[in-house]
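What you see is the complex with one protein chain gone and the rest in place.
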Amino acid sequence: METEVKEAQGKIISAENPDITAPADWQPVIMGILCNWCSYAGSDLTGTSRIQYPPNIRIIRVPCSSRVDPWFIIKSLQTTADGVLISGCHPGDCHYISGNYYARRRFLVTKKLLNFVGYHENRIQFSWVSAAEGPKFAKVVAKVTEDIKKLGPLHRYKKENF
Amino acid sequence: MARVGVFVCFCGANIAGVVDVPAVVQEAKKIKEVKIAIEYKYVCSDPGQQMIRDAIVQNRLTSVVVAACSPRMHEKTFRKALSDAGMNPYLLEIANIREHSSWVHQKDKKAATEKASDLIRMAVAKSIANEQLHEISVPVTKRALVIGGGIAGIQAALDIADARIPVTLVEKSPSIGGRMAQLDETFPTLDCSQCILTPKMVDVASHPYIELIPYSEVIELQGYVGNYKVKIKKKASYVDFSTCTGCGTCTQKCPVKVPNEFNMNIDKRKAIYTPFPQAVPNKPVIDAEHCTMLLKGKCGICAKFCEKGSINFKMVDEVIEREIGAVVIATGYDLWDPKPYEEYGVGRYKDIITSLEFERMVSASGPTNGVPVRPSDGKVPKNVVFIKCIGSRDEAKGIEYCSKICCMYTAKHAILLHHKVPDSHAYIFYMDIRAAGKGYEEFVKRAQVETAATYLRGRVSKIYKKGDKLMVRGEDAQIGQVVEVEADLVVLATAVIAPKDNPALARLLGVSYDKYGYMSEAHPKLRPVETAKAGIFLAGCTQAPKDIPDTVAQASACAAKVCGLFAGDTMKKDPMISTINNEFCSGCQNCITVCPYQAIVTEEIPLGYGSKEMRTVAKINEGVCQGCGSCVAICRSMAITLAGFTDTQIINEIVAI
Amino acid sequence: MDYSKQIQEIASKLFAENKIDYFVGYKQNSFDDSQVPFLITDPAEIPKLVFTDRSVFNLANYLKPDHTKRKRVGLVVKGCDSRALNLMLTESQVKRENVYIIGICCEGVLNEKGEKAQNCVECVMPDPVVYDEMIGTPTGKREYKVNVDIRELATKALEERADYFESIFENCIRCNACRHSCPLCYCAKCCLDQETSTLYHGANTSSGAMHALMTWSLHLAGRCVDCRNCEKACPSHLPLHLLHKQNESVIYENFQQHLAGMEKDDRGAFYKYSLSDPDDFIL
Partner (left out) sequence: MNVFIVETDKTGLQKFYKEIIGKFETYAPVEKFGKYDYKKVSKLDECDPDSPIEMTMSVKPLFFPKTAKVMKFREDNTGTTVSETDEDPLTGQRVILGVKHCDARGLQVLDQVYKWDYIDTDYQKRRENTLIISTRCDKAGTQCFCTSLDYDVENSDAHDIRIVNGLDGKIYIQAVTQKGEGFVKENLSQQSAVGSQQSLEEIKKHYQLFEASFRLKMNYSEVNAKLQKLFDSLEFETVSSNCISCNTCAFICPTCHCFKITDEKIKDTGVRYKSYDSCNNGYFTLMAGGHNPRPVKYRRWRQRALHKFVYYKERFGMNLCVGCGHCAISCPVNISIFDVVNQVAKI
């Protein structure tokens, strides 16, 4: 499968389905769900350190990555987002002791399942970002944004015909 | 019908410099539920808060969205403002348009403005589903646990106990005192460490509100703030402390000699020993790893000579349980092993020692009776080279951070060397001199001027042996030349590192730790003594390298925190916790499995209205629940709701943009 | 494989000894050679009980609260059914003392075409894992193989796979028969029926169906025992096993070869963790 985004006649053509196009200035929307204690604090640190990253991410705060029900991911992809980034504490650092271990299992299965039914694996990404890793957060967002830009707009199961 | 007020903050130029605030306000006004949208220079200021309060009353708002800095910053401030206006404080949502927009998209003002609008839209959508929440009160057990009996633990325990709150002090080694007990004199005043520490140690032992449990470790912590249950493993000492008088005969008679860790293995101790003469409690313990009787069943000389019959070889580890309300962690520090410095010949040359070994030698009660000697031949050294930043500030071999105390103690060592061996000369290789602190810079000057220590700015590249001398080759960056110093003794100022047990302890206690193994504080500036887990506090080097004054200050701060926590009979608790709708609960009990706090129990409810048959469902213990939401996400029937982060709220956010 | 006689004997014995209030087995359909579940309270109906390689339906479904009214029940289970039952026991849905389990060492059942069903060909545990009485000779646990359809689909291009699944979700009519036929979907109120969920996914669109089926399969991930009741119940004949087998293969490969319902007190792969779980997919 080709992952390069094609540009023709001033339009972006989805790498996943050539019938879907978007304006040349199309920007993806990435739904970022961050745990309160590590990743949200890390993203705050990115801000405090004035480290710049692409403006495509929209951040939702949850107490712990284990609060993330897979249907948040599915719902995001079906409605507003072109990709999802979920971030929590590093293994062993969970503020709630073991939350991210349970979450990690669910994330792996969810990611593989969504990939299996036709979502590119880069649309569903996970990261561990600690409260001290402001630069890492910026790097992760930049990478995810870049990946999703390459894939073009998400068209499947979208409720865009509203 | 929801009536939302949106208040957008300029934060001076912090937000307004990038985000087009008036445009964002216009955008917010388009949202159906938004009744009022206002911009203001500093919403967190008094007039700003007054504006919110007025708007709430005038517009009969049902929820409030503040678009400003991170909720981690001012959530409490604005909640209070809501409260003051007679509104439930949990009807507040914060759109983080500073840390998440203006500060990170400074070059793309259009996108930053769009993003700010979206974040506000999300916050408005979430706030519509906000519910009124009320703080929960939980009873408190007024007893504190202090882990670690160094100066931090001692100070914390004494301060808490002085407030007439019982304290349990747990120390891993046979005596309290910690690292400070190993020091000779302390910078910058050169007080005798023992002289200022021992009275405090004695105070601990005799304080009516302190229960001292030496030679023991914490093995389990359960519960939640105000209501913890701790299990302490008291290691078998094989000496009955209740009858032992501490006469010391056993120690004299014991035939087994073991390297003395208190003296950095420079001399030997016995298998039955007190770590140092002023130990508290001053009772010996048997080192089970070396005692012949315990290993092979032969010997037992100590028992024969003990008049009180206090020796009991059949003693076993004992588990002590205590109910406590708060924990102070004061586990101290370790020193970095300089082995990776192979070019210095560490391990090959006996006359390269660490600073703590030097400290023990110059200590009047130390193994060499206060005179530094060369380990190779026992001669008193004349030229001593001190090398700083061994392992510290060294990404290649050691750790990245500065160990903070080495500059000062090396200056102290130079002075002490001069005092003990007046005809000696100290050479100090350094990267920078960091002497910020009261009287510190003056102290370094004293070392440089009074004792005429030679400070050489530069790294040492190589140490090699020439006869019985060590040749130290390094760079003097100030003159830009390679210098070689002929040294009798080389002292390495090795880095301060976190104790290797820290991560295990942190996991056991449920607090987080950083990549070096130091315990993490809740906020680096504003909550430096709290951990993220309520009721657990940090004192001393368990959090980061510190000198004694800072450690003592932090320990007292911990005590103040603990006393604050215990000030009332009950404690207020954040209401953002899970609740179970037992109508939907199918009773599979999977939530019980994943709950990290054992906060979920089962209860029996009637099968249907008026039914005599019962069915089992899950129930949250609201005192224990910390609100992580693990149970919420695994509950297949969506019977569990996490207040403040309900499914509806999160999905509202997702579909809002 | 014809154990009709033995089952009839055991059923009569249980009724005679008053150990059960009702019995769940299979009955022959009059119009063809298929069988249907058969619930009896009257011992006179015992001669109608049969068990052959046409006894397909997973009877553990009849232990769901909707059916049982918490009475004592005798039940016939095959290998896969017993794993589902095992999970229901672990998840406190059934009291062990209320159910008398007749475990069959299954030799595989037939599909509509008369061939051995795919899940039976790939069966890992033909013997009952929990039972009071066992019929047949146990043959032991078999090697786990990744489902052939999964392997085939995995080799296809992403877009092709996506089209295929979109056609599945388009054909879904959201009748929820899959959920009701699953013995492990016993929730007091399914999340898909709840306000929060219906508010956002109530419609019968293909994205709604996608959400419903994905959520459903994730709720069964690490719990599905591959009895394929769902697939047999689906009026649109959707290959629902694909979702479950995909999850199962990921879980088996990554989480200590976990298979659902094999052991007592095992709640499924999502309710435990290991420090060594794969981490490489996380940035």
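Read from first to last, the chains carry the letters A, B and C; within each, the first residue is number 1.
Criterion: a contact is a pair of C-beta atoms (placed from the backbone, for glycine too) under 8 Å apart; a residue touches a chain by one contact, two chains touch by 3 or more.
Owing to the predicted nature of the structure, the values given are computational and were not obtained by experimental measurement.
Enquirer: Based on the whole assembly, the unshown chain contacts which displayed chains?
Expert: Output: missing chain touches A, B, C.
Enquirer: Can you tell me which of C:E107, C:E122, C:D193 or C:D277 touches the chain that was removed from the display?
Expert: Once the missing chain is taken into account, the touching residue is C:D193.
Enquirer: In the complete assembly, which of C:K232, C:K245 or C:K272 touches the absent chain?
Expert: C:K232
Enquirer: Of the listed residues C:K48, C:K116, C:K141 or C:H180, which contacts the missing chain in the full complex?
Expert: Touching the chain that is not displayed is residue C:H180.
Enquirer: Hey, which of A:T21, A:T46, A:S65 or A:T80 is the one touching the hidden chain?
Expert: Once the missing chain is taken into account, the touching residue is A:T80.
Enquirer: List the residues of subunit A that touch the chain left out of this view.
Expert: So the residues of subunit A touching the unseen chain are 79-80, 159, 161-162.
Enquirer: Contacts of subunit C with the missing chain: which residues?
Expert: Contacting residues on subunit C, toward the hidden partner: 29, 31-32, 34, 36-39, 57, 61-62, 66-67, 167-168, 171, 173-177, 179-181, 189, 193, 198-205, 208, 229, 232-233, 235-239.
Enquirer: What does the interface between subunit B and the hidden chain look like in terms of residue numbers?
Expert: Residues in contact with the chain left out: 29-32, 34, 121, 655-657.
Methods note: only the chains that are shown with their structure count from here on.
Enquirer: Find the chain most remote from subunit B, comparing centres computed as mean CA coordinates.
Expert: C
Enquirer: With centres defined as the mean C-alpha position, give me the subunit B-subunit C separation in Å.
Expert: That pair's centroid distance is 50 Å.
Enquirer: Roughly how far is subunit A from subunit B, going centre to centre by Cα mean, in whole Å?
Expert: 33
Enquirer: Can you tell me which residues of subunit B touch two or more of the remaining chains?
Expert: 594, 634, 647, 651, 655 - these are the residues of subunit B that touch more than one other chain.
Enquirer: So which stretches of subunit A touch two or more other chains?
Expert: Within subunit A, residues 75, 92, 98, 102, 106 contact more than one other chain.
Enquirer: Give every residue of subunit B touching subunit A within the complex, in rising order.
Expert: 70-73, 96, 98-101, 103-108, 111-112, 114-115, 118-119, 122, 503, 507, 510, 512-515, 520, 532-533, 576, 594, 596-597, 626-630, 632-634, 642, 645, 647, 650-651, 653-657
Enquirer: Quick check: in the complex, which residue numbers of subunit C touch subunit B?
Expert: 70, 91-93, 186-191, 194, 196-197, 199-200, 219, 267-268, 270-272
Enquirer: Quick one: in the complex, what on subunit A touches subunit B?
Expert: Of all residues in subunit A, those touching subunit B are 27, 29, 31, 33, 37-38, 40-41, 43-44, 46-48, 50-53, 55, 58-64, 66-69, 72, 75-76, 79-81, 89, 92-99, 102-103, 106, 130-132, 138.
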